[in-house]
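One structure coming up, written as structure tokens, with questions to follow.
As you look at this complex, bear in mind that one protein chain is not there, while each of the others sits in place.
Each chain carries a letter (A and B) given by its place in the written order, and its residues are counted from 1.
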Amino acid sequence: MIAPLHRPKRKNPILRTRLPLLPPWARSRAALGLTAAAALGRFELQVCAHCGSVQYPPREACHRCLSDQLQWREQSGAGELISSTTVYHSHDLFFRERVPWRLGLVRLDAGPTVIAHLHAGCAPAPCRVRVETRLDKSGQGVLLAFPIDEVSNMADDLQLREMTCDPKFRKVLVTDGKTAVGQAVVQALVAAGADLVWVGYAEPWKKFPGLAQIEALPQVTLIPLDLTDSRSVTQIAAEIGGRVDILINTAEVHRTHGIASRSGVEVARAEMDVNYFGLLRLAQEFGPAMRGRGADGQSSATAWVNLLSIYALNNYPPHGTFSASKAAALSLSQCLRAEMRSGGVRVINVFPGPIDDEWNQMLPPPKLGPDALAKALVKALKDGVEDIYPGDVAQEWFARWREDPKILEREVSA
Amino acid sequence: MRNFGKDPLVASGDARDYRDVVLTAPVTVPYVRYSIRSAHWFVARALSRLLKESGLEKSDIDGLSVGSFMLSPDTAIGLTQHLGVTVRWLDHVPLGGACGIVALRRALRAVQAGDAQVVACIGADTNHVDSFRQSLGSFSVFARDAVFPYGSGGPNASFALLTSYYMRMYGATREDFGKICVAQRDNALGYPHAMFKKKLTLEEYLEARPIADPIRLFDCVMPCAGAEGFLVMTRQRAEALGLPYARVRSTCERHNAFPDDPIQVRGGWVLDREHLYGAAGVEPSDIDFVETYDDYPVMSVIQIEDLGFCQKGEGPEFIRRHTFTSDGSFPINTSGGQLSAGQAGCAAGFLGLVESIRQLTDRNLARAVPGARLGLAVGFGMITYDRGLCSGAAILGRADA
Partner (left out) sequence: MSADLAAANSLITLAADLVSGRIRVVDLTQTLAPEFPQIALPPEFGQCWPFRIEEVSRYDERGPAWYWNNFSCGEHTGTHFDAPIHWVSGRDLPSNATDTVPVQHLIGAACVIDCSAQASADPDFLLTADHVRAWEAVHGRIPARAWVLMRTDWSKRTDPVAYQNYDETGQHTPGPATDVVRFLIDERDVTGFGSEAIGTDAGQGYHLKPPYPCHYFMHGSGRYGLQCLANLDQLPPTGAVIFCAPLKIKNGSGSPIRALALVPGSSGAAEPSQRVRGEA
């Protein structure tokens, strides 16, 4: 039985905020393959291309045939929990604060025996379990054994919650509520149990459809926030920065120009000002406080989400300057991710394909509906993954890009 | 001799026996919980004691074998200049609980082959206040990648998983393991260098602070600083020097045995025991005392099974039949073992050997096992991921045994 999570009491203002600690971060290069897969929500192990042996822990050579052709391949994770323990004493500061902590040895059906964190819903050994990867607070991939069948309050397991960014009972800032995507994200967060959602809106004199419905939600507070205005970002960070547990940057400027279709740099600059500098302003003003609150009780600061674009991976020439601004944002988000790591705050990048909005009017379907995007984004928070590529177009681009970025570049420039 | 069954990996061979080389001058640098000295200091103190014990000059030592985790960035070669010894044979054996057996085997062959005349074998480590915690994360690549990030319980968590599995599979109880720990504490009370000097009751054992289910505080060794050592030389030389010595009847060593076992309930001894007893020309029942590698009590039970004193899974029943005290039935860890004497890093891999030499040369610091003629010292160690990779053993005998 897993006790359901309760809304935390208000923070006692005379108590010191616990500083964030991280579980052990160091990994060999080979082991980072597990992290790379976990960042996408996949459980992959090294499989020998020569003899088919599955390896764990990760290696530089096949433990059977010594081939160095080890390829990361998705695993079902099914296995037998052969032994379990509860650790009460740890030498590590992070775990010292979190014991008791359950661990298990799982004999995977694929072969290897793995040490895994053990979800509270797993019966004592022996029993069947399903091993998955998660990113831990240090941002590294770890293995976590789940019960085969769903149990109640599954997501509320305290060990699991150290590895996810579940919005339940958390306070969230959505930086732009003007757009259909921003509003869908707000709705999805409220449905997921977010405690409070601040919704930013710039240029308040422009009337935006849908904002009134959002404002009517009891969890929602509208705040004037303009990412092009450093003073506005500073002001809002001063007001709420110390309480934001999850920041979701939905603000973007999207125009449909390449280089030749638009003279001058003003449109590109406007895109950069929001898509790149807006992120930089937010990161400078909200980043430090969130990083400092990475272990602030049950509803600590936990995630930072950037709405990027699949065009960040490879320029889509008809939307060339927009693509470039998203590539810049992607690069900056990697810097942010590195800097937020010390606080255990996850940076999640969302790479949608064309969203079904006015700026993609001329693109053929399939296009990603705002609701589907919002759903994928909230799922990423609950799963604690690092990069998502929602929608068919994004999935296809991502697969092509993974296979060979140069080929994708040629395909896209056709 | 029981028939242990055939396996293509099982050692047979007819390696040369050890009748012309012997072990002498067992020394211990007393253990302390924490030390501000480096591992080099403990090696130096051990070497100094070896010279004093043997009456040899430093220049008489022409072989040096060192087991240590804490010398970094030095290895044994750095020690030659550090300690001012000139040797023609040098070995560095950072194999933890197996380093004593491995060092012994190599030194015996070196002396036998004439590559060296006198080899000083030393296991030494220091322990600073934070060094154990720091060593956990850098112990091995697999530990760093696949163990340390999971609760950072170190070997406690790993052996908790093995112990839990063993208990479930073979019906061992906490009381069974407790009996071993209590008996070893009794043995330790007769050994002046033991870290624990207070009697342990079964109740105290059962009620101790939980560490990682089912392991509690007294299932765990206490990391400390210290050193152990002995000399390997020809029998002729020992006799010329008038040094009491122990003979080596047989040895074995095995690494990464049974890699396909899903979890460790046996070690490499299963592959080597037939050779071990065969070469010594003895049966398990001829052994008068056993110095197990007791980093956790479950390992003592597994060693008792794998070295042929009972069948796999009969360990719990075996425990209930014996007292394990030096003066009782089936004496083990007669100086208290690591559980009561302390675990001084790689010195722990020497503890059983040094104690065995003492028992077999009447140089006891701990209580003597009455009439002991044959002793078995076991090495086990290097849990780089989910199991101990090294296993080894040596049957030692009195000079006339």
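Criterion: a residue touches a chain if its C-beta (ideal position, glycine included) is under 8 Å from a C-beta of that chain, and two chains touch if they have at least 3 such contacts.
Please read these numbers as outputs of a predicted model, since none were measured by experiment.
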Touched by the hidden chain, restricted to displayed chains: A
Which of A:E74, A:E97 or A:E266 contacts the chain that the document leaves out: A:E266
Residue of A:E74, A:E97 or A:E203 in touch with the missing chain, whole complex considered: A:E203
Residue, one of A:S28, A:S53 or A:T228, that touches the chain absent here: A:T228
Chain A, residues in touch with the chain not shown (by the definition above): 203-207, 224, 226, 228-232, 255, 264, 266-267, 270
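Everything below uses one rule, namely that only the chains that are shown with their structure count from here on.
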Averaged-CA centre spacing for the pair chain B and chain A, given as whole angstrom: 49
For the chain B and chain A complex, residues of the former touching the latter: 132-133, 136-137, 141-142, 144-154, 156-158, 160-162, 164-165, 168, 209-215, 259, 262-263, 385-386
Residues on chain A engaged by chain B in the complex (per definition of touch): 23-24, 26-28, 30-31, 56-58, 63, 82-92, 94-95, 99, 101, 103-105, 107, 113-117, 125-126, 136, 138, 140, 142
